[in-house]
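Shown here: the complex without one of its protein chains, the others still in place.
For reference, chains read A and B in written order, and residue numbers begin at 1 within each chain.
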Amino acid sequence: MSKAGVVHPKPSMKSVLLRGSFIIMALYIALYVVYVVQQPRALGAGAIASLFNNTVPLALASAGQAIVVLSRGFDLSLAGVVSITNVVMAVYPLEGPGGALASLAICLAIGAVVGAVNGWLVAYLRIQAIAATLATMIVCQGVALLILDAPGGTVAEWVSYELTDRIFNFIPVSGLILGAVVCLWLLARKTDFGIALYAIGADEHAARLSGIPVLKVRFFAFVLAGMIYGLAGYMLSAQTATGSPTAGEPLLMLSFAAVALGGTSLSGGKGGLFASVMGAATLMLLQKVLFSSGVSSFYTGIFQGAVLIIAVMFSALLTRLGERKNK
Amino acid sequence: MTSRSQNTSYIAVPDKRGNAKVSRETISAVSVAVLCVVILLGSRFISPSLGSWSQVETVLTLGSFLVVLSFGQGLVILSGGLDLSLPALITLGGVLSTAWVGAGNPDALFLLPLVLVGCGLVGSFTAVGVVWLKVPPFIMSMATSIMVASATLGMTNGTTRGAAPELLTDLMKSQIAGVPASILLLLAFVFFGWVLQARSVFGRHVYAVGTNDQAARIAGIPVTLTQFLPYVISAVCAGFVGMMLVGYSNGATLRMGDNYLLPSIAAVVIGGSSILGGRGTFLGTVGGAILLTTLGTVISAIGLNFGLRTIIEGSIILIALLVLRDEFFERLRAFRRP
Partner (left out) sequence: MLSNTMKMTLAAMSLLAAGTVLAQPAGAQDKKFKIYLSLSYSGNAWQSETANIVKALAATSPYKDMVDLKEVISGTDPQAQISAYESMVDDGADGIISFPISSTALNRTIKRGCDQGVLFFMYDATVTEKCAYNVSYLTTGFGENTAQALVNILGGKGNIFLSRGVPGNSVDKHHTDGAMSVFNKYPGIKVVAEYYSYWDDRTTQQETAKALAAHPDVDGIWSQAGEYGAIQALLDKGGKLVPVTGENSNGFRLALANPEMQAKGLKGVSAGSPPATSGYAFKLMMEVLTKKRDLKAMNIEYPLPWVLAENVKVCAGDRFENGCNAFPESKVPSSFVTEVLDPVMLPELSMESAINGTAVDGAIIQPLPKEVKEAVNAPGINCEKCDAPADAYKPYKIEPIVAN
């Protein structure tokens, strides 16, 4: 029954996927070159590490969002989960490496619980994802405010120092964690679950007919996404070293932009987690580039908007060209 | 569970679509209205002053902004899109009508329609991106939103000047035969919106395109135009909401639209529309908007800590969604006709 191999992904799918991440990589590198030309200090290990530290929370949030989007959903609860985990980290700091591990487990658990509620509402009770997660987001915001009613608290020092540090004075720890998540995903994509996720996003009806347990897969997509948001909140806490009951809100819209920038179709079934991570990285880098190119700060929004549109068009165009050649 | 839901979504629904559609959506709209009344009456337990005509007036006035806004949003969603640019357009409409017209300047009133035209042009920019350049609506309208917000910021240099044109203050504040003009405006708008969405050729085309644009194209419907216009209408509505807000509070600020984006989507979805398009009624959306506003008024009267109030608000929205779910009505109907 659950043998998902019934739905063979189209042979071109993989190449399309690769191309999607290739395009966003190319864009990122191009932007980075511009950045380095403007700001030669950007090549220093310290600057690279701080860029990573800045990028990782949004990158993880976008990775979680990508999983839900792949299954043709939307997840607004991201903002709530990140806020709750952030205030929990700040109000109940657990010192030392053991404490850090325990905190991580708590964050993942919080994400999993919220994700499970979302999954249950969307998959089994059949409420539209955007509406259900809007409601859970509002509830989560309330919970975060109950735990901490104004920014404050201190995240455990071990977390805030070690996780933003560099190994051998070169490799940023946050980058390693992000890398681990991406690698885990690349493995998961090959499993029945991963294949089923794409299949549901592409065509739920067909997936159901071919014996994929649609409800279960959708449920776990939300749970998995929730856990990744929990990790995002954990990393955000490491970076800011303090708690804020509204910490997650700025990440919400950006996560959708990152997912789309990475070429993941918001109507499901196409794209991937790595490309979304790169999309997030590009957005963060764009801030730096716009900063150092001295665009009047009133008008930076116009450039951000334009880059968003052009990048998405560009990647859609190339994908279409690629498909045409494959035919 | 699995087999039953499979049943409803894939075998039963398409077959009886023709006759079941209207009645289900009517039930949905009616039950939202009932829910509003229940909340209003229930609110008497919180404060004896609630549930009065004066509260209804407040709800309708505050709700009118959301109703107008979610008409546009609803139309875009119905056509299979999504419009995230509404907050920026509200601000644009508000800022332009204070900057171009302002108070004590009756000669410049002809500029008000031009403000709406400007908003419409922004809407067509979004539409061009979505319809011709095939940028996903989510991204296109988000980009428009960022760009418009940034342009408004630059244009005003951060400070909005000017007060509300008298025409707009009259629209929101005067009374006609003892009834606030804003409520009459709301009623007129709801009628207009209902006609456009449910009774006009254009409305029928939007339903068809939202359900299946390929099929609509084959059926000879002008698909491109039908996908294009909702964005323009939505932008004009948002600009108009900006004007209403200016009239209501006698001035514009650069973040006057910020708190309206998610409610505009929530109103549409709570009103029974599908976020994927092709399904939903404007009357349901009106109910959703009024429900959200009622809820806001009642919640703010509860003497609890803000965190708890937020949790209650989220939970009530969730309960409303659960109650208004399709399956619930299916079961209800099955119960009535055993």
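Here is the rule we go by: contacts are C-beta pairs under 8 Å (C-beta built on N, C-alpha and C of every residue); 3 or more make two chains touch, one makes a residue touch a chain.
The structure displayed is predicted, hence computed values, not measured ones.
Undergrad: Specify the residue from the set A:34, A:116, A:171 or A:313 that touches the hidden chain.
TA: If we include the chain that is not displayed, A:34 is the one touching it.
Undergrad: Can you tell me which of A:45, A:150, A:206 or A:306 touches the chain that was removed from the display?
TA: Hidden-chain contact among the options goes to A:150.
Undergrad: Just to verify: which one of B:33, B:276 or B:301 makes contact with the chain not shown?
TA: Going through B:33, B:276 or B:301 one by one, B:301 is the residue touching the chain not shown.
Undergrad: Touching the absent chain in the whole complex: find that residue among A:175, A:245 or A:305.
TA: If we include the chain that is not displayed, A:245 is the one touching it.
Undergrad: Using the touch definition up top, pick the residue from B:134, B:199 or B:255 that touches the left-out chain.
TA: B:255
Undergrad: By the contact criterion defined above, which parts of chain B meet the unshown chain? Give residue numbers in ascending order.
TA: 43, 46-47, 49-50, 52, 54-55, 58-59, 61-62, 153, 157-163, 173, 245, 248-251, 253-256, 259, 296-298, 300-301, 303, 306
Undergrad: For review purposes, identify every residue of chain A that touches the missing chain, sorted by number.
TA: These residues touch the chain not displayed: 22-23, 26-27, 29-31, 33-34, 37-39, 41-42, 47, 50, 54, 57-58, 144-145, 148-152, 154, 160, 236, 239-242, 244-247, 249-250, 284, 287-288, 291-298, 300, 314, 318, 321-322, 325.
Rule of thumb we're sticking to: only the chains that are shown with their structure count from here on.
Undergrad: Enumerate the contact residues on chain A facing chain B in the complex.
TA: 74, 76, 121, 124-132, 134-146, 149, 205, 208, 213, 215, 253, 256-257, 260-261, 265-267, 296, 298-302, 304-306, 308-309, 312-313, 316
Undergrad: Using the touch definition from the top, list the residues of chain B that touch chain A in their complex.
TA: Where chain B meets chain A, its residues are 1-2, 5-6, 10, 84, 129, 133-136, 138-140, 142-147, 149-151, 153-154, 157-158, 262, 265-266, 269-270, 274-275, 305-315, 317-318, 321-322, 325-327.
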